[in-house]
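As you look at this complex, bear in mind that one protein chain is not there, while each of the others sits in place.
For clarity, chains are labelled A and B in written order, and residue numbers in each chain start from 1.
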Amino acid sequence: MARITLDLAHAYRPNPQQDSDYALLPLKMEFADGGAYALLGPSGCGKTTMLNIMSGLLVPSTGTVLFDGRDVTRATPQERNIAQVFQFPVIYDTMTVAENLAFPLRNRKVPQAQIDKRVGEIAEMLEMSGQLNQRAANLAADAKQKISLGRGLVRPDVSAVLFDEPLTVIDPHLKWQLRRKLKQIHRELKLTLIYVTHDQVEALTFAEQVVVMTRGRAVQVGSADALFERPSHTFVGNFIGSPGMNFLQAKVSDGALLVADLRLPLLRALPDGELKLGVRPEYVRLAQPQDTGALPCLVTKLQDVGTHVMLTATVLGQAVKAKLATDAALPAIGDIAWLQVLGTHTCFYKNEEIVA
Amino acid sequence: MQLSLEGISKKVGPQAWLYEMSLAPKPGAVTVLLGATQAGKTSLMRIMAGLDVPTQGRVRVDGVDVVGQPVRERNVAMVYQQFINYPSLKVRDNIASPLKLSGEKNIEQRVTELARKLHIEMFLDRYPAELSGGQQQRVALARALAKAAPLMLLDEPLVNLDYKLREELREELGALFAAGDSTVIYATTEPGEALLLGGYTAVLDAGELLQYGPTAEVFHRPQSLRVARAFSDPPMNLAAGRIVPGGVQLNAGPLLALALPASPLAQPEVTAGLRASALHLQANPGDVALDGQVELAEISGSDTFVHVATAIGEVVAQLTGVHYFELGTPLTLYLDPAQVYVFDAAGALLLAPQYRGLRSAGGLS
Partner (left out) sequence: MSMTTKPVNQKAWFLILPVLICVAFSAIVPLMTVVNYSVQDIISPERRVFVGTEWFVAVMRDEELHAALLRQLTFSLSVLAVELPLGILLALSMPADGWKASVVLVIVSLSLLIPWNVVGTIWQIFGRSDIGLLGATLQWLGIDYSYTGNAAHAWLTVLVMDVWHWTPLVALLGYAGLRSIPDAYYQAARIDGASKFAVFRYIQLPKMRGVLMIGVLLRFMDSFMIYTEPFVLTGGGPGNATTFLSQFLTQKAVGQFDLGPAAAFSLIYFLIILLLCFILYNWMQRVGTQEKEGGQ
């Protein structure tokens, strides 16, 4: 259990001149002891680099990493006492499940009786007690990932557990079970858990705080709620949510808000000039023609997505999506539907940053 | 072209990879093969392509038996999960390769057109290794589209891509498939992807073909418990019960007032299935209450998934909006009995919630 403090930057070459020379732009971040965090972002955003710097597999080109105030920037993963779970299960093929779990303890010369006890406890937690004597190589992918995780948890003094996209090879319905397991383990052991993923559902369900990253920069740090309701950057608005936020060009001039050539009421104070209106498909509603805050849109697609209906429409060449209930009165493809885009959940952006 | 698989099965040594099945994917439409890993999707696609020969059964293309015909002679395009491109050829030549083989005249023009459709026209003079994963997969897709084959097979093509990239490409693919007239077979493990692609879905489980039909119909009317299990994300809540006069009595749970078909069954034991989205916090008239304790709450942005321990077992509810729950707090969920699926003792569907299709004149996409 450790508090991790980062104050670093990582560049590809010795004298970085511009942003693209950095794998991680200068950042300062603190991960509280016992907290569950997620690093979320598309490939190449630097999240795995950050994870490897925290685990000790990579040394940052400048800056420090502190564990409970202790400088561990140059310390090995063993010295930092962390555990890491990788994208695909890493197990020792020739050993049984029990031997796999016991391996880190055996390397530390812990007495056998203690090893057995600890292995038993962890196997119980992972619901693998019945498989302890099976050859690890013959198990399914999710069982193997549990073993990888177990090897990390078996050390009683592990400082943090780092996950690098661990559910990539797991089937969707097994992902649910493993996610639940991770949350239970977090609750029971109160470990610092840091989870890297590009899947927003995994990140939001797992973490208390999510760090959204892109191109080496941490764009926003917040709870699932905050990231969903008030994304501070259009990137976050687009990345979080499936599908992401709708963005419409807007302009404020002479005290009026112009969206798609329609004048809409100015419900709150907005700066003048070119803006982007952001509204999530979950909050776009069907409205009556000429309702305030509604736009006439041409319906181009209707998809039955099981639990709801996804409506895709265009207004002056810009796409708008709406998530509607299955029993709503739906327009047909080719109709003009009036969609309510202004509301309490609508956000406005100037130069990609939130202004209202 | 009408592809039809008649009574095919595949055995390798003592193991049956595919149990006997017949499938005739709708020509010109998208058929999604949905199933867990190892369900037999790839084996089935290989038989469709001609890469494998079925142990039994016939494969017919437009009525002609093609079982012995090697894949080189069939006109099939295939896209894999691992971004497969010719590493020593530039993107331009990669896309042009099927055109050259078929002796096409305007190769340059076609290549540029396809590259533009897949948004890779700026990479035409690069090598695949220099591109990102998503871009490499677009090159593979462009090459498959260049072939303009009447049968296009895609084996989980988006699984190695980022979540957001997957969403983008899925939409583009949907549009590309609709614009073309090839029969497209798309394998995936995610029920959500099947629903978003639309078209038709064939549900596979452990080598068996369970159901084939229009996607929305398979989703809303699963013919068996196995289909319901395979085609739901989050997993469907299942509870054991018995048929009693007036409806279904859940073991250790409430009575669900349902109008079941009148014919008497051999066994009154049934399984009731309820999708996570059918449970809510607000009670509507006619709802049945389910009391329990919150075990876990997962927030995924727009929805909250609550795991509640109730008398009928552990139940997952998908609630709209963000709700914070303390672990252990008592919670009552409400469900409308009309939303319950009832499966008999053998797993076959007895009753499903009413589904009338999207109520609009234009219909589904």
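As a convention for this text, a contact is a pair of C-beta atoms (placed from the backbone, for glycine too) under 8 Å apart; a residue touches a chain by one contact, two chains touch by 3 or more.
Keep in mind it's a predicted model, so treat the numbers as computed, not measured.
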Candidate in contact with the missing chain, chosen from A:76, A:114 or A:351: A:76
Residue, one of B:55, B:75, B:112 or B:132, that touches the chain absent here: B:75
Contact residue for the chain not shown (choose from A:18, A:107 or A:344): A:107
Of A:90, A:132 or A:221, the residue in touch with the unshown chain: A:90
Footprint left on chain A by the chain that the document does not show: 55, 57, 76-78, 82-84, 86-88, 90, 92-95, 103-104, 107-108, 135, 137-138, 140-141, 148, 151-152
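The definition used in the following text is that only the chains that are shown with their structure count from here on.
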Chain A-chain B separation of Cα centroids, rounded to whole Å: 24
Contact footprint of chain A on chain B as seen in their complex: 36-37, 132-133, 162-165, 167, 189-192, 195-196, 198, 215-216, 219-220, 229, 232-235, 275, 277, 296, 298-302, 305, 307, 316, 318, 320, 322, 327, 357-365
Partner chain B, residues of chain A touching it in the complex: 42-44, 141, 171-173, 176, 179-180, 183-184, 187, 198-201, 204-205, 224-225, 227-229, 238-244, 280, 282, 299, 301-307, 309-310, 323, 326, 329-335
